[in-house]
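Excluded from the complex is one protein chain; the other protein chains are retained at their positions.
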Amino acid sequence: MIWLALVTVICIAAVDTNSLRQASRHEITVYAALVVLALAMSSLVSWHLWSDVHLIAPFDAMFGSMTKWLYEIL
Amino acid sequence: MLFKKRGTKTKDLGNHPERIAGLVDTSYGRPDEPLPSRVEGLRAWIEAEWQHCDDLLLREVDVHGTRVLLLWIRGMVDQARVEEGVLNPVSTLPKRRTDIGHLESVLHTVHVRRVKTRQELNAAVSDGQVVLCIDGSKEALILDVSQPPGRTIEKAEIEPTILGPQEGFVENLELNIALLRKRIRSPRFKVESMRIGVYSKTNLCILYIEGITKPALVEEAHQRLRKISIDAVNDINKLRELISDAPYTLFPTSEETERPDRVVAGLLQGRIGFMLDGAPTCLKVPTQFIHFLTAAEDYYMHFTLTLFIRVLRHVAYWASLLLPSLYVALLSFNQDLMPTPLLVTVASQHRGIPFPTILEALLMMGAFEVLREAGTRLPRAVGQSVSIVGTLIVGDAAVRAGLVSPGMVIVVAGTGVASFALPAYGFVNSSRIIQFLFVGIAGLAGLVGIVVFGLIIVTHLVSLRSFGVPYMAPIAPFSWQDIKDSFFRAPWFANTKRPGQYETLDSVSNRTPAPRPPNKSHLGEGKR
Partner (left out) sequence: MSKVQISRFQIILALVWSVLGSGIVTAPFIITQFVIRDAWITLILFTVGGLVSTSVAALFVRVLPNRSLICGLIDALGPWLGRVFGLWILVWMYLVSCKTLREGTSFVGITILPQTPLYIIAFAGAIACSYAVYMGAEVVMRNGEFISPLALIVFPTLFALSMQHLDVQNLMPVLADGWHPVLRAAVTPDVTYALELLIGLQFAHMLRNNRTLPKDMIIVTGIITVLGILLAVVTVGVVGQSAGYLQFPILEAVRSIRIGRNLERLDTLYILGVMSTVLIKLSVFHYAWCEGMKDVFKLSSHRIVALSGGLLVWAGSIAGFRSQLEVNHFMISVAPAYFVVTLVGIPILAVLVMAFRKRAKRRVC
């Protein structure tokens, strides 16, 4: 998956070349952050680290009990 | 300074149209300079300007002591009219003082106008008109006796129909415009002329109907045409590429037709047309996807029949696009979709074929395209033989040799036949290319690949516009008013409005009430 992600990053950078040339610094920062996040997630999957990392866990912790309460009152 | 722009030594004069005109147009940088008043000076200038142009004929006539110079290009004029309408009246003038006004009144059998500048003189000679200069006058007479070589009106060959008018455009712009004028006898039918092409100076006409067509559309056309600065525009395709909305798409965003009746129908819908001298077709804009699946004949038969034919054509289009890829997907990935008896038959046919299905499909489709191309390029009699040899003999031999399966031959032949059912030639060509892409995707990802790639194609289609009008209208964006002439054709009495997408000035095209059963008291019941 990481290889596919890397190739895609190169391809979308090529497609976005014109937009990026005209983009301001903070736009490029946002763009780069998204790409880095995507690569990080791809590497989690590729290197089998994802079984230890539960990305949805914070939401589970925040809203799990509230939802449970909702089911209980019904 | 001029030539160093963009860091290149190329002589780019694109931003200096007046300079281009000065260099190539007419008079070596003095296009608006008046003509010399003496015939000797004029002759010397013409001989210098038209040096090495042996088709230019110069003839000097003495009319009662006044020198008259006539010039024209051989082959571009009607020789008989030159003799009868120009030379005879000039040589038989009554004896009196000859001036340009007198000559203008005498030469009444041809259309005459006056010019003052060298550029106008050169343009008239190039157009095949006779120029008459008289000694002592700073003006020249242009005598319209042009008859450039060309064919007469013939039957439309690319868009033939069984019913309806048969005339097709020819390479003569004036004749083509006359064919349209014959069908729209109204001063509201506007024909705006302009010249494009730095060297070719081709006559181009923008056609529209005032009071129907949105003025912004005409202005947009003018703007796009004004940007053109190219050596020559001799073909409608060059014009199409130069003014296109989406230059890189495979799908045509303008419609080309050789039928005057189709152009008239388009103009009455609120569209505009471009016609070019030397091109036997008209370019219509804006254009939608749906236009390429309608034929002229749809309007010449009963609307109930049109429904069937149009649905058939839509099926044929999607079949021409998807049939080989669906076959490849079914055989390579989704065998479970096939009924068991059919699967057994197809699998047994495929046994012993040395290629995987995708390669087999690509080979067959490639061979079919080569045969189609050969059949088109060769003379008609030979072309038909090639098609027959290709389809019957080579196909049969390939199956017998075990190179391809009979199923694949049927699928590829079916795809070809489906594409022949489509009325627009340019549109068919785009589907010929896209079907290869679909086959490649089907070989990689089966039906899922076809759906995903199909969605990408749909996305591309809905993103296209033709002169500001969405390409996939009236499907997306949906318009009930416009759908009446898309997958089906509503009867004429129900088709009362022009397509809403064109934002016409007059939206109503038909005010005829729907027909009702005859009034018995008026007509009687007839004999039993």
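First chain written, first letter: the chains are A and B, and each begins at residue 1.
Criterion: contacts are C-beta pairs under 8 Å (C-beta built on N, C-alpha and C of every residue); 3 or more make two chains touch, one makes a residue touch a chain.
Note that the structure is a prediction, hence the values are computed from the model and not measured.
*Asks:* For a quick check of understanding: of B:48, B:80 or B:337, which residue touches the chain that isn't displayed?
*Replies:* B:337
*Asks:* Touching the left-out chain: which of B:250, B:403 or B:448?
*Replies:* The one listed residue touching the chain not shown is B:448.
*Asks:* In the complete complex, which positions of chain A touch the hidden chain?
*Replies:* The list for chain A reads 1, 4-5, 8-9, 12, 15-16, 19-20, 22-24, 26-27, 30-31, 34-35, 37-42, 44-45, 50-51, 53, 55-56, 59-60, 62-64, 66-68, 70-71, 74.
*Asks:* Counting contacts across the full complex, list the positions on chain B that touch the omitted chain.
*Replies:* Touch with the absent chain occurs at residues 333-334, 336-337, 339, 341-342, 445-449, 451-452, 455-456, 458-460, 462-463, 470, 472, 475-478.
In this text, only the chains that are shown with their structure count from here on.
*Asks:* Suppose each chain is reduced to the average of its Cα coordinates; what separation in Å results between chain A and chain B?
*Replies:* Once rounded, the distance between the two centres reads 50 Å.
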